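For reference, the structure is listed below as structure tokens.
Here the complex is missing one protein chain, while the rest keep their positions.
Then we have chain A:
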Amino acid sequence: MRRSSNRKSSSASAAAGSGSTKAASKEFEKIDHLFNVYADKSSAIIDPEGIEQLCSSLEVDYTDVRILMLAWKMKAQKQGFFTLEEWRTGLKALRADSMSKLKKALPELVKEVSRPTDFLDFYSYAFRYCLTEDKQKCIDIESACQLLSLVLGTQFGPQVDKFTEYLKSQSEYKVMNMDQWMGFYRFCNEIPFPSLENYDSDLAWPLILDNFVEWFRENQK
């Protein structure tokens, strides 16, 4: 009796163990399957080519911000690549294990990202995601402008337009760092545009924004 019960329990536990792997593998089976559709066969990672294919499956342009959001959900480390772990993380969180479910999950994802706390995390993620080299701390102005439009374009269109215009017209700053990146988001949230009435350059705003405000006010005249 004991034995059987032991066995049962052990088999049960074994079953549980294998069951969990089984369940796990069952859980991720579809997800992994989907992964393999796009992954490179030799490296077992989805590379930029694979992402392009993924995008066309999703019927989304590969420059679309939703891909970035997807990367964020996956907590993807390297721009242009998705590992299996990352894929699993993302899709599990989205509760999607097929292309159709994934497509349907996208609007939900967009809504989720728009929530203020999540957006802040997404916004800083977007910057880090662009740091391609090890120890790189800044992104070049051109890329920064593109990223700003992509990420903040809908929410703070006018500010983004003016700021990118400024960035392209000046030559003092050739790159942007994280501090400046985050500063701009705070700027959009706290300073009314285009009046800029409570902006005080004696406070701790990054210098690049002081210069932007000055440029903006000059051009207004």
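What we mean here is this: a contact is a pair of C-beta atoms (placed from the backbone, for glycine too) under 8 Å apart; a residue touches a chain by one contact, two chains touch by 3 or more; residues count from 1.
By definition in this document, contacts and distances are computed from a predicted model.
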Name per UniProt, for the chain absent here [options: "Proteasome subunit beta", "DNA replication complex GINS protein SLD5", "Fructose-bisphosphate aldolase" or "Cullin family protein"]: "Cullin family protein"
Selected from A:50, A:90 or A:206 as touching the chain missing from the view: A:206
For a quick check of understanding: of A:33, A:104 or A:186, which residue touches the chain that isn't displayed? A:186
Of the residues A:33, A:137 or A:217, which one touches the chain left out of the display? A:137
Give me the chain A residues in contact with the hidden chain, please. 137, 177, 179-180, 186, 202-204, 206-207, 210
